[in-house]
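With one protein chain held back, the other chains of the complex are shown just where they sit.
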Amino acid sequence: MPPAFVELLQFLLSGVTSGAIYALVALGFALIYNASHVINFAQGEFVMLGGMVTWVLLSQGIDLPLAVLGAVGLTMLVGLLLEKLAIEPVRNANVVTLIIITIGAAIFLRGLTSVTLGKDLHALPAFSGNEPLDLMGATIMPQSLWILGTTALIVLLLHVFFNYTLLGKAILATSHNRLAARLMGINVNFVLLLSFGLSALLGAIAGILIAPITATHFEVGIMLGLKGFAAAILGGLGSGLGAIVGGLLLGIIESLGAGYISSDYKDAMAFVVILGVLFLMPSGLFGKRGTERV
Amino acid sequence: MADIRPSGYSKHRKKQTYTRRLGTRASPLQMLMSERVGGMLALLLVIAVLPLVLANNYQYDVAITIGINAIVVIGLNLLIGYAGQISLGHAGFFALGAYASAILTSRYGLHGALAMPLGALGVGLLAYIMARPILRLSGHYLAMATLGVGVIINIVISREAWLTGGPDGMYVPAMEVWGVELYGGQIWYWIVAAFLVLAIWISLNVIDSPVGRALRGLHGAEVAAEVAGVDTTRYKVMVFVLSAVMASVAGSLAAHFSEFVTPEKASFFHSILFVTMVVFGGMASTFGALVGAAVLTVLPQLLADFASYEHMILGLIMMTVMIFMPRGLVPTLSGLARRRGARR
């Protein structure tokens, strides 16, 4: 294999790995957006909680599967509480007010975590060791395979859920037309609650999967949340397929940009790309382009 | 067009309100109750009296920071509260203003009084160039784009250490006027106060003018404003640039006052803080913006006593105020007062 190709492959592999994480976060944004038209800026804190709680449970001597289960469960509980206490009472408030509520929640959760779990950086052990695997000259960590596999599985499950179960269809119906859904007997508040629970689940899983690679920290959710939001917008807000494609694209572009252009500007790549895309396609790649009815 | 009034329509006109309705000069009492006269007088009074209360340098610092933040927030309120466009990246413009002053004075030896308008001009140009493509977007897409601009500015400032000092920040030389060094709270209090009064005066003027009505109109019913002849794109660009310039000027003031700048000034959190101040005080209220800036500047200072609980409490307060007063402090409280007055 020519070294240039191996290098490219290496960048692509690491790009797809972080892209899968962005995709999970973006799916969380899309889920909540569809059910409530709220952009949940606390989505990144779900990611952070997943990683941090898993670390704490592990450090108490609990086995990894149980720790993961506990962290996911706790994060989901936080998601449900957030919806019940902070979103449902003001559901019809304007966009900016809702944004500030979720940001307030994010600041609160960060503060709570730093007070209870400390401000240190923690790395989780990789799920299947740190022996790199060889792929046509490039290396890939087993943890990356965990990330890609789990993400694929989740996407598959979500697909089945939304297309073949009554509950999933009810959520979709609510996102298309809340009033019509209510008239059809769908409990809209329950759908809203469910969307926050599901988003928290996705966020927590993303946070646990990435923690062995990037380590976890009470502020890790800020950048991950913003990039997940960028991925959701890139794909077109509210589109599930868009969120996945947007996340993967963002991860790959970021990795290639850092590798070939400047690693100093790795974190900026996502935002440069999103600005470029929005300038050319104001509704993202897969967003609905509606004509306003006058 | 004067003769097209069909007979009969002027009958139920109320005679007693005629003069007021035709917009002739308001009575002195009405003027005192208005924002532009009464509000400004009250503001000037507070500014004049406050130094008697401020006990030490620390309290001066807080007061000055309120003023600086308020200038940004008053500009941002024109954009968010009146024109209905969101920006999650205004800390970027604030930081650019601060760094323009820092770099132009320390590396190129320019006078601060020259660096500030140059910085504002540069930021205005940048905002103007970006505004057209950005303001085609709406809602969350606009939020994302402005957020992106802010984050990029933040990263550039952190990385280009040769120019900006990088993450550690850089010193800003003290400003001198006629051989006198402008240093300390007692001097900067009055400088910032002057800029604040100017910002509020401009904001009140703009809102109650053809430009302000165009801005509020495109917020309320964009299509109707467009059909009435308002070039909505032009006005969105105009208010975006105006708010960016105000943020830049405030940034310059902050740089010269604290004589130190850090990339933190451009952070996403800082942008969010500005927006929160707008919404907190009450959207579409100039004095609300001032109140929002004051409360959210003082609050973290008070919470500093709670040490590590500071952020938890700040987050909680942000959430509860928005949940129970979604319209913000000033409109909610003045609405309450009006209702109570009406009941009496």
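Order of writing sets the labels: A and B. Residues in every chain begin at 1.
Quick note on the criterion: contacts are C-beta pairs under 8 Å (C-beta built on N, C-alpha and C of every residue); 3 or more make two chains touch, one makes a residue touch a chain.
The criterion applied here is as follows: contacts and distances are computed from a predicted model.
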{"item": "Record-based protein name (UniProt) of the chain missing from this complex, from \"Cobalt transporter\", \"NADH dehydrogenase subunit M\", \"Sugar phosphate isomerase/epimerase\" or \"Branched-chain amino acid transport system ATP-binding protein\"", "value": "\"Branched-chain amino acid transport system ATP-binding protein\""}
{"item": "Among B:Ala42, B:Ala161, B:Val177 or B:Val223, residue touching the chain not depicted", "value": "B:Val223"}
{"item": "From B:Leu110, B:Val197 or B:Val211, residue that would touch the chain that is not displayed", "value": "B:Val211"}
{"item": "Those residues of chain B which, in the complete complex, touch the missing chain", "value": "1-6, 9-10, 12-14, 17, 21-24, 202, 205-206, 208-214, 216-217, 219-221, 223-232, 238, 242, 284"}
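The working rule: only the chains that are shown with their structure count from here on.
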{"item": "Complex interface listing, chain B residues touching chain A", "value": "80, 86, 133-134, 136-137, 139-141, 143-145, 147-149, 151-152, 155-156, 159, 223, 268-269, 272, 275-276, 279-280, 283, 308-319, 322-323, 326"}
{"item": "Complex contacts: residues of chain A adjacent to chain B", "value": "33, 39, 86, 89-90, 93-97, 99-101, 103-112, 114-115, 222, 226, 229-230, 233, 237, 264-265, 267-268, 271-272, 274-275, 278-279, 282-284, 292, 294"}
